[in-house]
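Removed: one protein chain of the complex. Kept in place: all other protein chains.
Now for chain A:
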Amino acid sequence: MSALRLISSAARRAPASFAVARRGYAEAASDRINLSLVLPHQAIYTSSEVIQVNVAAATGDMGILANHVPSIEALRPGVVEVIESGSASKKWFVSGGFANVHPGNKLTINVVEAAPLENFSAEAVRANLQEALKVAAGNGSEEDKLEARIEADVYEALQHALGSK
């Protein structure tokens, strides 16, 4: 009789162990985004946890934080700013490419050319811009003029980036 009571009480106790099992929260609590910023010849960031990334998308400047909605953004020639922790931020000027936010809090930025702002020479940019504007306004072929116009846009963006550092 007592054995039966023991079994029944044990059966009543069994479900309690299931309630104690904890649910796992994967990356929902993370406040950092996993960034990979890569060039064809160099990887600047490879799966690094950063707080915020500011990019110059073709549709406008945007800041990407943790758990951003998945999206694909074409980048203008412009500045990519990475905020790793606190108030320290690093800036690179990129020639253009794509920023992809993947599901699962992952951001990959693929660009063709990029360099830290201090690697640029304001003098060279000014001279290049003058040269490009001259060709763009000259009387070459349509292709050459368009090419010069594209380059002039890059140099103007560079000047803006270097000037307002």
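Assume contacts are C-beta pairs under 8 Å (C-beta built on N, C-alpha and C of every residue); 3 or more make two chains touch, one makes a residue touch a chain; residues count from 1.
To be clear about the criterion, contacts and distances are computed from a predicted model.
Colleague: Given the options "Lethal giant larvae homologue 2 domain-containing protein", "Cell cycle control protein", "DIS3-like exonuclease 1" or "Mitochondrial ATP synthase epsilon chain domain-containing protein", which would UniProt use as the protein name of the unshown chain?
Modeller: The record names the chain that does not appear here as "Mitochondrial ATP synthase epsilon chain domain-containing protein".
Colleague: Which residue numbers on chain A touch the omitted chain?
Modeller: Considering the whole complex, chain A reaches the absent chain at 41, 76-77, 93-97, 112-115, 119-121, 124-125, 128, 132, 142-143, 146-147, 149-151, 153-155, 158.
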